[in-house]
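Missing here is one protein chain; the remaining ones are kept as they sit in the complex.
Right, subunit A next:
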Amino acid sequence: MTAVETGASTEDTQGEDVLAVAREQVLERGEGLTQEQVLAVLSLPTERLGEALALAHEVRMRWCGPEVEVEGIVSLKTGGCPEDCHFCSQSGLFDSPVRAAWLDKDRLVEAAKQTAKTGATEFCIVAAVRGPDAKLMEQVRAGIAAIRAEVDINVACSLGMLTQEQVDELAAMGVHRYNHNLETARSHFPEVVTTHSWEERWETLQMVRAAGMEVCCGGIVGMGETLEQRAEFAVQLAELEPDEVPLNFLIPNPGTPFAHLEVPQGADALMTVAAFRLALPRTVLRFAGGRELTLGDLGAEQGMLGGVNAIIVGNYLTNLGRPAEQDLDMLEELKMPIKALNDTL
């Protein structure tokens, strides 16, 4: 959708071009765009996409550097989730073809080994749950111990909403980073999830930060949100000040309430990448699920040259990604070094 179609202005309140303002405000001073300014970027005509991406890339290079953080993720517990996140094929409330399954410890360790071989510094253990129960916490504890014994990699977790006690337990296990996505703007969240609130997610993230773990929090683009809500989401993430923002693009999965939605358009997705970088100049901005359908190979490169400085390599939780080698070759061609493990501690 362009500015003409939305009726939104591509100028800021002073009547200046938003990219000219961003060059001074974000690139020179390191101050993220406001909600109104993010909306102005999202509303730029497609002809200005290249310009927006180029500026976002400059901002990333200036405030984050050339390194790219590589991560692998794995689903420890798949399917059977009691929540109703409308994008998710793992909800037990929908007629999805995804069946419940647990990954055993040997395969978990093997997945961590394979991830480390790509040069990745982060390995995230994910479970489809509202929040962890005692059984899951014990499996996570045993899994992390087994990984630490054999693999030199940071371990992250994504286990849903946590109690303070669970936060403390995970911190004591040495979990480096905790992922819990807000998924979308606060105003749009009730259209996406009804079994828990945006505020409950926010509370978990605050506890995670207070316990000393890094905060990973992002969302999914293309879930029926307006451009205004997308801008709202960007500044809400900026307010959270996460260490990392994973940016997903909707994969309409069969059986879910969002199965009928269209795959986001490539230009729209790339303008969102640029806008989020300009809202979050110092944050690790990670390409996550859906980029294969939305952007293809060429779009992935454009994103890496448009503000993104981290990727998930290999497959996702229930969906497949590009072969890891393909992404590693892309980084080499782009002359973007992979961030080393000793730079992340």
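The working rule: a residue touches a chain if its C-beta (ideal position, glycine included) is under 8 Å from a C-beta of that chain, and two chains touch if they have at least 3 such contacts; residues count from 1.
Basically, contacts and distances are computed from a predicted model.
As stated in its UniProt record, the chain not included in the shown complex is "Biotin synthase auxiliary protein", which appears among "Cytochrome C oxidase assembly protein", "Sugar ABC transporter permease", "Biotin synthase auxiliary protein" or "Cell division protein FtsW (Lipid II flippase)". Of the listed residues A:Thr121, A:Gln139, A:Thr184 or A:Asn315, the one in contact with the hidden chain in the full complex is A:Asn315.
Of the candidate positions A:Gln25, A:Thr78 or A:Thr204, contact with the unshown chain belongs to A:Thr78. Residue-wise, the contact with the chain that is not shown comes from A:Ala101, picked out of A:Ala20, A:Ala101 or A:Ala210. In the complete complex, the residue from A:Gly174, A:Pro190, A:Gly212 or A:Pro323 that touches the missing chain is A:Pro323. Interface residues of subunit A facing the missing partner chain: 72-75, 78, 97-101, 103, 107, 110-111, 114-115, 251, 254, 290, 292-293, 313-324.
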